[in-house]
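Please read the structure below before turning to the comments.
The complex is shown incomplete by one protein chain, all other protein chains being positioned as in the whole.
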Amino acid sequence: MTRRQTGVLLCLPALLLLAVAFVWPMAILARMSLNETADTGALVPALSLATYTRLASDSFTWQIAWDSLVLAAGSATVATLLAYPMALFLFRTKSRYRNLLAIVAIAPLLVSGTARVIGWMAILGDGGMINAGLRLLGIPTQHLINNWTGVRIGLAESVMPYTVLALLAGFGRLDHALEEAAATLGAGPFFRFWRVTLPLTLPSVTAGWMLGFVLAISAFITPHLMGGGRVFVLATEIFDAATQTLDWPAAAALSVAALAGLSALMLLQSLVARRGSV
Amino acid sequence: MAYLELRNLARSYAGRPAVRDVSLNVERGTLVALLGASGCGKTTTLRMVAGLEAPDAGRIVVDGRDVTSLAPHRRRMGVVFQSYALFPHMDAAGNVAFGIQMHGAPRAARATRVAEMLALVGLSEHAGKKPRQMSGGQQQRVALARALAIEPDVLLLDEPLSALDAKLREDLRVEMRAIQRSTGATTLFVTHDQAEALAMADLVAVMDAGRIAQLGTPEAVFERPETAYVAAFVGRSARFSGVIRESRIDVADISIAAPGLPASGRVDVFVRPHRISVLRAGDVADNTIEGTLDAIDYTGEVAQLLVQSPCGRFPVDLATADGTWRDLRPGDKLRLGWHAADTLWFEAP
Partner (left out) sequence: MKTGGVTALLASFGYAFLLAPLVLVGVMSFSADSYMSFPPSGFSLRWFEALAQNTAMSKAARSSVILAACVTMLALLVGLPAALAVARGQAPSWVAALLSAPLLLPSLVLGLGLLMALQPLALVATWPGLVLAHLVVVLPFVTRIMTTSLAALPADLEAAAATLGASPLRAFWRITLPLALPGVIASATLAFLVSFDEVVISLFLVGPRLTTLSVAMFRYTESRTDPLVAAVAVTLIVLTTLVVVAVDRLVGFSRTVGRV
């Protein structure tokens, strides 16, 4: 038996599993998107692009696609802005609590998304912490949840641990000696950051933002629970089509289209990143 | 008054002293080398001068001005880092221009100065290259040009040649010294390589355990070490330990003559291998010792002998020019000798 054959044999159980529970379902999903839906809502087996054209001619589809993009971009931006100093701090600090602080930064990943939404409800809700504070100061209370604001905040928080990790992973290029060199050449703290630290960390900022964006646009739990039924994004739309209206071709077609869009975006980013690194 | 003065600098990390008490005066335009093994505090000393570490105690004075509490970017210290720390996202010209820009030079003056500096280090052709497109030697020159471009009060070199291979190191040593002389930059140079320190420096400060063990000219440090540590660290030696008896040093079955011995005590004896010669029948010397040749290694200018004697095993360097080394074979009985004046001795701790 050759090395190659041994390797394939060792991988066989995993490959079988992935074939049955990953490749096959994805094929079914793609196939489903080519079926049609009758006016009665019944599924009509077909091999056409009718579902795609139906969705594309509906302005509501474009509206939620645009809203999803804006929401994900906004959340990713908030997450990156907040995560950047955290990652920089973790990268630089020589504190003996560094490992603990790094673990704390990714600890939310170990807490269920639903629980974190509950936490945000206690903060942003009409009877929540922020509005309690506003009342105390005599300022009119704000609706901060069950709308786009709430979802944006919740999504930013839920992708932040990943953003921190992605930023940290890319900070390897940032040698502390470079900042020291800049200092000896007369650069104060601002110029050290602006001319050395930021340019060198820019690739990982892009990567971190991108990861945040992809996770935010795919997220379902947060927009569903924090949107209070008033926030419609691609993910909630796909879920509703699959489980409420039972329009499976539409759910499948939306998924395939969204995947294609995301893949194109990631391809573009990797091309840009490769050009930037030459 | 000296141009750069370090007064009683001390610095410890987590309770462990790296620099205990360093005082040093550097005259304008001279190059002083801080020579020592790793962990002796030489790099910490340099970083304190650059402002990258704050001393726990002591002052740093440049041209009569106390800079001890000044941030690094307000000091005008040109630093060449061991890793060079070239900005990877800027080309050679960009790296050199950075410091000039930070000091607010007008654009036209900046371009002239960058061109001047690159010409000084012989890299005018490579102005547009990024650091990773350059060889180690070229990167080293860019780092030097970048440090000199800000017209630094003091030039600080932290093991600037250690990342290069041996041949290039020797070439750049000469070149750097020439550039330092021509610019007249007052320079503090950190190295663990004694050949580098002896060849380049006006004065060598040998550091040991956070203190300066000896400050002197390269010749003084090598020929007249003041402590056993300096004698052992700088250059190789035949080493014996003995007891003073009747104004001579008794080592095993021989007695060694040495200048200026006290009345009694235990001493460590050092003799440089190139000061010991192989005696022919009838030759006399102040000190003689007999032994068996253990090994002989031809290294070019000298042949290095290893001789086994009742006093221990010791090295002898034999000049190869006269060809006598060819007649020697391991196992030969040899008689060796040296002048009393070449016996270095230190009272044993």
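For reference, chains read A and B in written order, and residue numbers begin at 1 within each chain.
Keep in mind that, in the parts below, a contact is a pair of C-beta atoms (placed from the backbone, for glycine too) under 8 Å apart; a residue touches a chain by one contact, two chains touch by 3 or more.
What you see is a predicted model; the values in this text were computed from it and never measured.
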*Contact with the hidden chain (one of A:Leu55, A:Ala102, A:Leu185 or A:Val205)*: A:Ala102
*Which of A:Val44, A:Val70 or A:Ala132 contacts the chain that the document leaves out*: A:Ala132
_Residue of A:Ile64, A:Leu144 or A:Met160 touching the missing chain in the full complex_ = A:Met160
_Across the whole complex, list the residues on chain A that are touched by the chain not included here._
3-4, 6-8, 10-11, 13-15, 17-18, 20-22, 24-26, 28-29, 32, 82-83, 85-86, 88-90, 92-94, 99, 101-108, 110-123, 125, 127-129, 132, 156-157, 160-161, 164-165, 168, 179-180, 183, 189, 218, 220-221, 224-225, 235, 238-239, 242-243, 248, 251-252, 255, 258-259, 262
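Keep in mind that, in the parts below, only the chains that are shown with their structure count from here on.
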*What is the distance, in whole Å, between the centres of chain A and chain B, each centre taken as the mean of its C-alpha atoms?*
56
*Within the complex, which stretch of chain B touches chain A?*
50-52, 71-79, 81, 83, 85-89, 98-99, 102-103, 146-147, 150, 156
_Applying the document's contact rule, which stretches of chain A touch chain B when the two form their complex?_
173, 175, 177-178, 180-188, 191-192, 195-196, 199-200
